[in-house]
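One structure below.
Every protein chain except one is present and positioned as in the full complex.
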Amino acid sequence: MNSFQKEIQLRPKSRGFHLITTEVLDQLKEIEQVEIGMLHLFIKHTSASLTINENADPTVRDDFETHINKMVPENMPYYKHNYEGSDDMPAHIKASLFGHSIQVPITNGKLNLGIWQGIYLGEHRNNGGARVLLATVIGK
Amino acid sequence: MNSFQKEIQLRPKSRGFHLITTEVLDQLKEIEQVEIGMLHLFIKHTSASLTINENADPTVRDDFETHINKMVPENMPYYKHNYEGSDDMPAHIKASLFGHSIQVPITNGKLNLGIWQGIYLGEHRNNGGARVLLATVIGK
Partner (left out) sequence: MNSFQKEIQLRPKSRGFHLITTEVLDQLKEIEQVEIGMLHLFIKHTSASLTINENADPTVRDDFETHINKMVPENMPYYKHNYEGSDDMPAHIKASLFGHSIQVPITNGKLNLGIWQGIYLGEHRNNGGARVLLATVIGK
């Protein structure tokens, strides 16, 4: 079994959705040695998320941010967990709606993404800092 | 390790949620050879999703479609990504909320689903066409 784990760090991002496919792959050259397998990317935080979506038009990422802010607004009168700022509780909920991890199949040393697919970081805090991802590859 | 990958194609579906367990398994007879493992189904598109939910009453799927259209409506005035039709941007958001992949445990050659569980395709475009799934099985 050709399996490994590696912790990688992302450069700090502004609040919103960011295409991170290249930034991730630049730190995971080991994938080139995997014939068939799975990349599991796990974000070790509770206020940012990982998802897969369109890699071309940046307005898709803008619209994600605008709409999720309608679905999970700040300053709802019923929030009890609000002492870390108005962006805090919504960030937790957004993180669980989009999810803490993605799995991407590996085929012949490359991520087997659809032609329009890329990896998104959802940064849900105003100042989230440098996020840490744990990559686990299980394959052969 | 008893692992393999296989790309399968689904028949075109109307917009909404569809139970696809049988259509998927008919194309993955190789699962019968796996003692313990994991099926990872990955949709190679950014405007359709995979999820697991109730396999019995078709009104559950109807209600999924009706309610998600309230949560992520078309024609919101703030959408910037709208040149592919009013169903386009909501489809991207719905795809990431429900997710691009599912993982189902395999036990003794069968998917180990709960008695009421089935695999759903969420088709979020009005005319999404034939969707391609990449199945990866890792097991023994």
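The letters A and B name the chains in turn, as written, and every chain counts its residues from 1.
Following the convention adopted for this analysis, a residue touches a chain if its C-beta (ideal position, glycine included) is under 8 Å from a C-beta of that chain, and two chains touch if they have at least 3 such contacts.
Fair warning: this is a prediction, and the values are worked out from it, not measured in the lab.
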Quiz item: In the full complex, which of A:8, A:25 or A:97 touches the chain missing from this view?
Solution: A:97
Quiz prompt | Sole residue of A:52, A:119 or A:138 that reaches the chain not shown, by the stated touch rule | solution = A:138
Exercise. For subunit A, enumerate the residues touching the unshown chain of the complex.
Key: 1, 3-5, 40, 42-46, 71-72, 76, 78-81, 89, 92-93, 95-97, 99-101, 103, 132, 134, 136, 138
Quiz prompt | Contacts of subunit B with the absent chain, listed as residue ranges | solution = 1, 36-38, 51-54, 57, 59-60, 62-64, 66-68, 70-71, 97-99, 102-105, 107, 112-117, 120, 138-140
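Keep in mind that, in the parts below, only the chains that are shown with their structure count from here on.
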Self-check item: Intercentroid distance (Cα basis), subunit B paired with subunit A, Å
Solution: 20
